[in-house]
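Okay, handing you the structure first.
In this view, the complex is presented without one of its protein chains, the others remaining in place.
A, B and C are the chain letters, set down in written order, and residue numbers restart from 1 in every chain.
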Amino acid sequence: MFEITTNVLKIEDYLSHVQDDSHGAIVSFLGVVRNIHEGKSVHKIFYECYEKMALKQMKKIQDLTLEKFPMIKMVLVHRVGMVELQEASIVVLTSSKHRKHSFEANMYIMDEVKKLLPIWKKEHHPDGETSWVGIGS
Amino acid sequence: MFEITTNVLKIEDYLSHVQDDSHGAIVSFLGVVRNIHEGKSVHKIFYECYEKMALKQMKKIQDLTLEKFPMIKMVLVHRVGMVELQEASIVVLTSSKHRKHSFEANMYIMDEVKKLLPIWKKEHHPDGETSWVGIGS
Amino acid sequence: MKIQIEYFAIYRDLLGISSEELEVSDGLSIKELFLQKTDALMDRDELLESTVFAVNSDYEDCDYILKEGDEIVFIPPVSGG
Partner (left out) sequence: MKIQIEYFAIYRDLLGISSEELEVSDGLSIKELFLQKTDALMDRDELLESTVFAVNSDYEDCDYILKEGDEIVFIPPVSGG
């Protein structure tokens, strides 16, 4: 499953979606807001999303992942709106029989997320300034 | 940090140990009891541990990991005693600035766990039989 | 023919609008549309270089020819995750 939400993200809320009696390995990735980016202090980040397209691209990432790793279960959730320091902006869960595929699928999903999802960060700095990540900086 | 426990394992109980304002990526691995192993049905597993040595080897794994990935934080917890279907026997958490090291360190820790920890599984089958994993089978 | 442009992130900030419906001539490419809309912006060339294009929620090349009813978005470098 995949979704976009404004809620606080917790791994345990999504664990049941990847549980399977025949799966022995669950890998989860949490991307959290950190206090520095390219040398500049950050105290929170606003995540903006082109939601219609983001959901279409999430579906594509899910299809690509299940084609490459047919036996896994996966969860991909991105939070949008204002995210505070050390809160999570993304959670990715993968499960499979053995750990190798759970790790590989999880890394693959994150690589595709970074390439495909139309989501943008506006960093809020302690001095009150803001800047869009990845352009004009 | 590392420990051996008889308690039910939950990721959220250990997250605070890897949180760090400068870290943006938290990877967790949960090893859970699955219902089949080498073609035989399993309904629970008894984990036995040579605790004194296991703790010494966990310390060694932690030292090796922090030498290889100096900037990470990590948690390694193994449960012992009877573990039911879909309960976790191990949780490994790693955090770092970026996701690459969190994933790599987590996989590295699990590889070392499988090699070094003196912990043994006695599988309980639905027919009441039991068998030690990895020998005489 | 009519198309729709949705503006996000830096483009909404730079152009001051979040969407518009537009009448465009047949045969216009998405890159030409981009150059028209960003004509007044400083660093337009730098923006073009780092921007990709979406048509109806899919990525498209910059030489894509606009069609009636298309929903267009200029996609600055994404930074999800």
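Observations on the structure shown:
The rule is simple: a residue touches a chain if its C-beta (ideal position, glycine included) is under 8 Å from a C-beta of that chain, and two chains touch if they have at least 3 such contacts.
On a predicted model such as this, the values are computed, not experimentally measured, just so you know.
Shown chains touched by the hidden one, complex as a whole: B. When the full complex is taken into account, the listed residue touching the unshown chain is B:89, out of B:28, B:65 or B:89. Remark: the omitted chain is touched by one listed residue; of B:39, B:70 or B:134 this is B:134. In the full complex, chain B touches the hidden chain at residues 31, 47-50, 52-54, 56-57, 78, 89-90, 110, 113-122, 132-136.
Here, only the chains that are shown with their structure count from here on.
Among the remaining chains, none touches chain A as well as chain C. Averaging C-alpha coordinates per chain places the centre of chain A 24 Å away from that of chain B. Once the centre of each chain is set as its mean CA position, chain B and chain C turn out to be 49 Å apart.
In chain A, the residues that reach two or more other chains under the touch definition are 31, 110. Chain contacts: chain C has no residue touching two or more partner chains.
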